[in-house]
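A single protein chain has been removed from this complex, and every other one stays in its place.
When the chains are written out, they are named A and B in that same order, and each has its own residue count from 1.
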Amino acid sequence: MTEQVLRVQSFEKSFGGLRAIEALDFTVAAGQIKSFIGPNGAGKTTLFNLVTGILPPTAGTFEFAGRTLNGLKPHAIARLGISRTFQNLELFGNMTALENVMLGRHSRTAAGIFSAGLRLPGMRREERQIKEKALEELRFMGLENKAMMGATSLPLGEQKLLEIARALATQPKLLLLDEPAAGLNMRETVKLSETILRIRERGITVMLVEHDMSLVMEISDEVLVLNYGRKIAEGRPKEIQRHPDVIAAYLGEETQNA
Amino acid sequence: MRKSDYYPILLMALAVILFPLLAGGNGYFISLLVFMGINGLISMGLSLLMGYAGQISLGHAAFYGIGAYSSGILTTKYSFHPVGAFFIGILFSALIAFLVGKPTLRLKGHYMAVATLGFGEILFIVFNELSPLTGGPSGLSGIPPLTFFGHPLEGAAYFYLVWGFVIFLLLFSLNVINSRVGRALRAVHGSELAANAMGVDASRYKVQVFVLSAIYASMAGSLYAHFVTFISPNSFSLMFSILLLMMVVVGGTETIWGALLGATVLTLLPEYLRGLEDFEVLAYGAILMGVLLFMPRGILQGIRGLLGKRGEVGVPSP
Partner (left out) sequence: MTLASQLIQYLFTGLTLGSIYALVALGFTMIYNATGIINLAQGEFVMLGGLIMVFCTMILKLPLFLGFVLTIIGVTLVGILFERLAIHPLKNASLITLIMITLAGSILFRGVAMFLWGKDPYALPPFSGSRPVHFLGATIQLQIFWILAITLLAVLGIGFFFNRTLAGKAMIACAFNPLAAGLVGINVRRMVLFSFGLSAGVGAIAGAIITPITLMEYDRGPLLGLKGFAAAVLGGLGSGVGSIVAGFIIGILESMGAGLISSGYKDAIALVVLLMILWVKPSGLFGSAEESELKKF
């Protein structure tokens, strides 16, 4: 049996009276690329916020590599091996591209204030390693020439890639990409899909929230469709494309009345 | 420490070594420079907290006071050795900073500012009211000067001591800034959300840098106490907390150099303003407003702009 990387059971998230997520169950298998699609407001980003610990679920549990994550803070979950990018880019505008990615190495390194302040040999060695690994990730994303530039001075497409590089630097087992193709042109989107496949080749499992259907259908192993916070379909891309409930959800009642 | 910091530090060290020789026996100038150094210590700590980690403290005079009173009380009333008192002051400051910092740094923006303001005021009241210990409003006198193998440290010797501290802590701070910890702090400033998502325990780091800045202030306080040998609560009032804030903001929050520059300028300023008497507070307010409205990135960035240098990478204005 393939290893289950993430298991979500009976997830529910309410904001006051609003049910953003309801009765959600799913698993993500190791090495999968699993996409989450659905009309706007379906709860996809909320799901990501739940899985990364930014919001607590109102009900339900979620396990990562066999370990329950309920109640853990975001930084603890990141430490365990889940990393992410953000729909509305959250780069550190006050640092260079390289420093952004180096920050990704934080949870895999240990130097504290004193060894940093006194520049002890252990710390210096660690810094060199951090820099090397960060440069590696920048190279992986094709951004090595932009290392010393201010992170937010890069064009949007490269900023999105930079966020991925930063997330990769955390050495995740599971990577959550929140609308990575938003704002990208055709050429950039093609490059993105190649990149995601290369990420999978590294043994990283990917969860993807996306609106770009061609991207989703092309690279996903499985697709889960959300509507109004509920799962309405789950399966291989071809099945989802033909699924009547999915079509109805996206096109609304017009098709039924047509 | 980045390569770009290497020469300024060397220059500064040179200036520090030469200054007392150039100042001749002028005790007034040397005193002024000692105060500049002491203020520089506090403002460097504040710069780490505000400029790099993006937090705020409107009550830092409290930690300065804790250091000063710890050194003062322990050496006068309990015959502690100054070095012992120095470290106990640091311990005290660190402990209080930790206890106050934990709940306060969770707060957002304005709430954090006012909480630190309230904390500073409470401590000011405590300094005034604990008369048996602190001497109350009339202050604490007779603080022994520091000695080095029996020789009292005064004048130029004290200048070297204080600025030795400044240079050491400057190097320490620069090292921290350009390290894993420094990146974590700057990340928290840039986007606390993303910092947490990348594995940085933002709350923990915010408290850590708050404690660190309190330690810097405490050290400054101890050095202050042994220099002036008489301390009173008025030196640790709200106005001083605001002055400290001004040092960081006026100098420039983007780099620690800004804080040092601010400390230098704003230590000299009261000397000039004292002559103005009635205008003093007015001038402070006007200067602060002027800088905020017209030079929001601080004097340092203003100077760099004039020299045609590019500013630091993408740092948001204060």
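Basically, contacts are C-beta pairs under 8 Å (C-beta built on N, C-alpha and C of every residue); 3 or more make two chains touch, one makes a residue touch a chain.
Quick caveat, the model's predicted, so the values are computed rather than measured.
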| item | value |
| --- | --- |
| Neighbouring displayed chains - absent chain, whole complex | B |
| Of B:L133, B:A283 or B:I303, the one touching the omitted chain in the full complex | B:A283 |
| Of B:A156, B:L193, B:L238 or B:I303, the one touching the omitted chain in the full complex | B:L238 |
| Where the missing chain touches chain B, by residue | 50, 56, 58, 103-104, 107-111, 113-115, 117-119, 121-122, 125-126, 128-129, 238, 242, 245, 249, 253, 278-286, 288-289, 292-293, 296, 316-318 |
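Note that in this section only the chains that are shown with their structure count from here on.
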| item | value |
| --- | --- |
| Centre-of-Cα separation between chain B and chain A, whole angstrom | 41 |
| Contact footprint of chain B on chain A as seen in their complex | 52, 54, 73-76, 78-79, 83-84, 86, 90-96, 99, 102-107, 109, 111-113, 116-119, 123, 126-127, 130, 149-153, 166-167, 170 |
| In the complex with chain A, residue positions of chain B that touch it | 1, 172-173, 175-176, 179-184, 186-187, 189-191, 193-202, 208, 212, 313-316 |
